[in-house]
Structure formats: structure tokens, C-alpha cells
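With one protein chain withheld, the remaining protein chains of the complex are depicted in position.
The chains carry the letters A and B, assigned in the order they are written, with residues numbered from 1 in each.
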Amino acid sequence: MDFSDLHKQLKSMEGVSKVSHIRKNVIKLDLEKSVSKVFFTKLKDDFYFEHCSLITAIDNQPDFELVYHLSCLSGELSVDGTKMSAMVEVHIHLQRDSPSVDSVSDLWFGANWHEREAFDLMGIYFIGHPDLRRVLLPEGFAGHPLRKDYVYEIHEEEW
Amino acid sequence: MAEMWISMGPQHPMTHGLWTLKVKVDGETIVDADPELGYLHRSVEKMGERRKYFMNTTLTDRLCYASSTTWTHSYVLAVEELMEVEVPTRAQYIRTIMLELQRLASHLMWAGAYMPDLGHITGALYFWRDRELFLNLLELPSGSRLLYNFMRIGGVKRDLPDGFEEKTERILKLFEQRLDEYADLFENSKIFRMRTEDVGKFTGSQAMNMGITGPNLRGCGVKHDLRVEDTYEIYEEIDWDVCTREAGPGYSDCFSRYMIRIDEMKESVKIIRDCFKKMPKGPTMSARVPIRASGEAFRRTEDSRGEALMYLVGDGSDRPYRWKIKSPMFTTISACPHYLKGYKLADIPAIMGSIDICIGETDK
Partner (left out) sequence: MSAKGIRGNPELRRGVGSKTTDSEKIMEDPPAGDWLALRSDQLLKWIDDAVYNASEATGMREVVDRVTRPIFNFAQRFSPHPLHFGIMCCAIEMGQASAPDHDIDRLGLVYRSSPRQCDVLIVNGPVCEKLRPKLKTLYEQMPEPKWVIAMGECAISGGPYWDSYSVVAGADTFMPVDVYIPGCPVRPEALMHGFLTLQKKIREKEPGMFLRRE
């Protein structure tokens, strides 16, 4: 399957908007939160994205944004006949008062700890995650430190 | 037989860093495992939001203590993508040489740490001795043994010193002789093969799903290398091959993961030699580097341990708004229940050693 076909097919899918190429081998798109599970299942099963590179949570003040980087490692997707590895960047916007989204850890096992980390440091809840607890910080830590409104004490002066 | 949980770590000779592996054993057989991280969580991402773009290279150097320059390079590439900075060709060649020297040092450190796990103290001494050669080489241009801070946004810190090529060539020649020696010591050693063969198996498709990349994935026979597939610097112009190994049809074991790293070291030697041949003269730093950036950018690089991804969001100021680090080992450790299950307790050092753990990047 070719990468330009993927662009067309992704554009026609439900809940998808702002599809654009940000590099030769990367497609960026915005996704509705409600259709995320269906979309990711199709992305994995039909479009050969068998690797979840990264899940990033961004505190956009006031809203949250989740960024999924999904890649194809096996070379099933060809980018203009070159050997480049294809990648999709998916943005999902979340409300601040209900930061929750469907978990994708049953599709990609590698997403499991990325979701735990997003929960730990940013306080995003992943519905259906098998084991959603803190991964980097100790149990009982108060707050989610990567949020912009998290305040902590620094003893030195600002330069 | 009764099942019980055994906790290994954070202080345990198996761990190679600060993490805890809780294993559930039935007699000697592993039934389940629960890795735990976070003992080295230094909050690099939050600290990066308080520092300017060019200051963060000191933090990225300290991300992975075994291969610091590859992580700084990954960050610098992402910032250059964000700021749209062009890097001079000579700087790209110097970067490639430094990256490959660092990869050699990192793989040698892995081998030096892996051998005592298998009870092979001689191996440790041999590999540490050879690593010292490459540390001396890396010290020449950068002035530091371990954390170089050599990659800068828009180029490199300084040009290579005089006589660097001859010194490198001499050491590479010596190193190649020693690699043949190691083949006799390890690959042909019956005890080494008994400890590593048919242990810790996973297939290529499993590995991709579990988030395992880099040498561990290439050890399954998957021909995936970001130096080719998402190419950066001048890897396209250099004459080299992506090497793969497999233990059987489509799966890897500890021995194939050892062999793939030995092969990669040979390839790195080739890349360094070719870089010296093709390196042009010219400046090593971009003429104009902005300090403010807006928008978002990410770059993937092939770290010594797998896919390193830096994702940066700028808001128009001189500090990143959000900086996210993807560590290959983070997901590889998370998948350890999959490839530990069914093996014996005594196989844990052999398996966990073979995937090359570095906790510094994992805990961020």
C-alpha cells in the first residue's frame, strides 16, 4: 500500500479533520475523542501501523491535548517507493474537567506504560486500561507535576 | 507447588541500574513479572520547560549515561526541525563520526556489563578495556570523558583536532583484531552459548507490538533501522548495510541479540572510515541560529538502544512549552513479563542483560 493512498483513505474517515503532510513520511491529523477506538483499531488492522512510538499529553491551558505517534516498522507501507518508514501523528483534544479517553493498550502493548506515564505526570484517565497506576512517581504523590498549574518549591532564585 | 513473589532490586546485581523486578515463581519457573521504575525520575521534561533551548543540551547529555551524545543529537535534531536551521555538511560528518564512536562505546559497555551476569568476569575486563580506547577518542574533540555536550543547535562545538583521523584509524585497526579475538572467546564458547541460546525468545511481530525497537528488533530478523528509514545527517551517502540476525524463523534469543550488537560494531567501524574518506572542508556551525521558536516538531533517531523520539512544542518564547522524550527502554522493560514467562529464575540475568537496559533515559 502506498502512502498517498493512505492520505486519501484517512481523509474520508469519520471524525478526522485537518489531514496534512508535515514531512514526506509523516501525516498529521486531528481526531474526535468519541471515535478514537474505532479509528485506532482500523489503523492497526488495515493500515499496518503495528508500533506505538509515543503518547504525549500536553497541557494547553485550559484544555489537554493528546498526541499519538504511530509508526509502521515492517515496511508494508511504502513512501513513494523509498525505504522510509511511515508515521501518523494523531491529535486528540480533551476537556480539562473530564480528561479521559479510551485506552489503546489492548491494541498495542507498548502503549500500556505510555498511558500510565500520561496518567502519572499529567492526570489523563484512560478508560479500559488494565492497570492504571503511577509508574514513575511514588504511590501517594500529590498532584500531576507536568501540568502547568502544578506548583512546587524551588529553593534557589530564578535567573 | 506454592507460588511466591521475589523482589529483585533496586539494589541487585541483575538490574544494571535502579529498577525493581518482582517475579512470581512456581518453584524455579517464572509465572509472572512486574517491573517497577521511577527510582531515577529526575523530571527532565519539567526542568526543560524552565530552561532555554540551548541550555537543555546539558540535561540531554545526562539522559543516558552510556550513550550521551546520541540523546543530545536527537534533541538537537528536533530543535533544528522546529527552528528550521540548516547544518553545514562538515558538521554533519563530524556528528556522524561522533555518533558512531558513541555507539561503539555504548555497545562495548553493554557487553562489559553483560558478561559478569553470565559469570564471565574476563569478558567484562576485556570490553571495559576496549571502551576506554573509544572514550579517549571522544575526549579529544569534546574535552570530556563521558558527557560531551558536543552537539550544538546548528552544528557542533568545534572542529576535529589535528591528527584525529590517524588516531582513530589506529584504534579501529586494533579494535578489529580484538573483535576476532572475542569471536573465539564468546561465540565459540560452549558455556556462553548454553547460557544464551533459546532463552528469552520473542518474535518480530510481537516485538513491534510491545514497543521493542533497535538492536533487539533487528535481532529478530526485522530489517528496520531509522538511520535508513527516517534518515538524518549523511547516513544516505555513506556506504554501509543494515545488519540483521535471527535465532530461528522470525524470532530472537539472547545469543542473536548479542551477535547483532557485534555486527553493528563492525558496521560502525565501516561508517567511521567512510566518513573520514568523504568529509569535506568547511564551517562546523550554522551562521545564524534563532533562539525563539514556535510550532511543533519531532525527530526520530536510531539510538544505541532503539528508537529515540523527541517531541517539542514551542510557544514563540525562548523556552520549550512542552518537551517529551521517548525512550526505547521504557517500553522494552514494560514488556518483560512477556519474554520472561516460562523461563527459570537463573535465566533472568541472561535475558534482562541482553536487552541492554539504561535507566537514565527510561526514568527521564
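The working rule: a residue touches a chain if its C-beta (ideal position, glycine included) is under 8 Å from a C-beta of that chain, and two chains touch if they have at least 3 such contacts.
Model, not experiment: these values are computed from the prediction.
Looking at the complex as a whole, the chain kept out of the display touches A, B. In the complete complex, the residue from B:24, B:42 or B:178 that touches the missing chain is B:42.
Residue-wise, the contact with the chain that is not shown comes from B:17, picked out of B:17, B:35, B:154 or B:306. Of the listed residues B:128, B:164 or B:182, the one in contact with the hidden chain in the full complex is B:128.
Even with one chain removed from view, subunit B keeps its contact list with that chain: residues 10-13, 16-18, 38-43, 46-47, 50, 58-59, 62, 65-66, 68, 109, 112-113, 125, 128-129, 131-132, 135, 145-147, 360.
The omitted chain makes contact with subunit A at the following residues, 137-138, 141, 145, 150, 152, 154-156.
Basically, only the chains that are shown with their structure count from here on.
Chain geometry summary: the mean Cα position of subunit A and that of subunit B are 24 Å apart. Residues 25, 50-54, 56, 58-59, 67, 69, 71, 73-75, 83-85, 87, 89, 108-114, 117, 121, 134-138, 145-146 of subunit A are the ones that touch subunit B when the two sit in their complex. Put simply, subunit B touches subunit A in their complex at residues 37-38, 41, 43, 45-46, 204-205, 208-213, 217, 222-224, 226, 228-231, 298, 300, 307, 309, 311, 313, 321-322, 324, 326, 330-331, 334-335, 338, 363-364.
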